[in-house]
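Below is the structure I would like to discuss, written out as structure tokens.
Up next, subunit A:
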Amino acid sequence: MKPSEISSDVSPEVLLRGREITRRWGGLLALSGVSLDLARGSVHAVIGTNGAGKSTLINILSGEIPPSSGSVELLGQEVTGWTQPRRARLGLGRSYQRNTIYPSFSVFENCRLAAQAATQRPWQWWRSAQHCDASLSAAHDAASRAGLNDLLDRPAGLLSHGQKRQLEIAMCLATAPQVLLLDEPLAGMGAEETERMLALLAELKPGHAILLVEHDMDAVFRIAERITVMVNGAVIASDTPAGIRSNPQVQAAYLGDH
Partner candidate 1 sequence: QAPAKLKVGLMLPYTGTYASLGTAIENGFKQYVAEQGGKLGGREIEFVKVDDESDPSKATDNVNKLIKRDNVDVLIGSVHSGVAMAMAKVAKDTGTLLIVPNAGADAVTGAMCAQNIFRSSFSNWQPGYAMGEVVAKKGHKKVVTITWKYAAGDESVRGFKEAFEKGGGKVVKELSVPFPNVEFQALLTEIAATRPDAVYTFFAGGGAVKFVKDYAGAGLKKSIPLYGAGFLTDGTLEAQGLDADGLLTTLHYADALGTPRDTSFRLAYAKAYKQQPDVYAVQGYDAAQMLGVGLAAVKGDTSKKAEFADALHKAKIDSPRGPFTISRFNNPVQDIYLRQVTGKENKLVGVASKALADPGRGCRL
Partner candidate 2 sequence: MKPSSEFILEASCIHAWYGSSHVLHGIDLAIGRGETIGLLGRNGMGKSTLIRTLLGHVTQRDGRIILFGQDTSRARPHEVARLGVAYVPEGRGVFPNLSVRENLIMAARRGRDGRNDWSYERVLETFPRLKERLSNLGAQLSGGEQQMLSIGRALMTHPDLIILDEATEGLAPLIVLDIWNVISAIRASGIATLIVDRDYRKVLAQADRALVLQKGQVVLQGNADAVAASPALADYLGV
């Protein structure tokens, strides 16, 4: 199959599927019965008011926290009971809304360590990690895609906020996931980096399934195939960008005059 055929397929391959996901925090219903499908070759944006439960959704899909009820299916397998690392190894990558990097490591080591997840071999205690070419090249690749080529030796903790955001994405890419869950990847990035990131997403789109949580509506409308809108833990609409833009309910609850 050629890439072009994938994207034009009428029923695209679903890589990640969440069914009726519900999550409570004490009395608060952070997610109530949210379902969504992520298909290969598409960007699926999830937008919604602050505290709508978007990050919670990503946390549940990636296995960071368990759902109160509902199920998750990844690459055709039922993974609801799986741990986060196991899901990650199967091909799920995520970025965090709040920087989650290794501050005392160099930028390159941040990426390399992420890439190492694919080839762990912990029992090879006598071989230097630097001799694993697969993870080295994956790390280089991810860093340059995220625009960090000039900063490879800089300790990550000393980066500026925006640079950390770039690193956050680079680390997600370094694991070479098939499914990407990106929590506000553009937040904190400047105009230039935003453009670069959008180009990167477009480049990744074929062959990957991408869930994009973002408040930058220009970006979302430019890149997403499908948009789901959440308010207070519930999906109020799920449609094409055009459909969402004209949905009065969404405008009232979230978009304003956008």
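Here is how the candidates were picked: all candidates are chains of the complex that A comes from, given by their letters.
Here is the rule we use: a contact is a pair of C-beta atoms (placed from the backbone, for glycine too) under 8 Å apart; a residue touches a chain by one contact, two chains touch by 3 or more; residues count from 1.
Quick caveat, the model's predicted, so the values are computed rather than measured.
Interface remark: subunit A makes contact in this complex with candidate 2 (options 1 or 2, touch as defined above). Of all the residues in subunit A, the ones that touch candidate 2 in their complex are 25, 47-52, 54-56, 97-99, 158-163, 165-166, 184, 187-195, 215, 217, 253-258.
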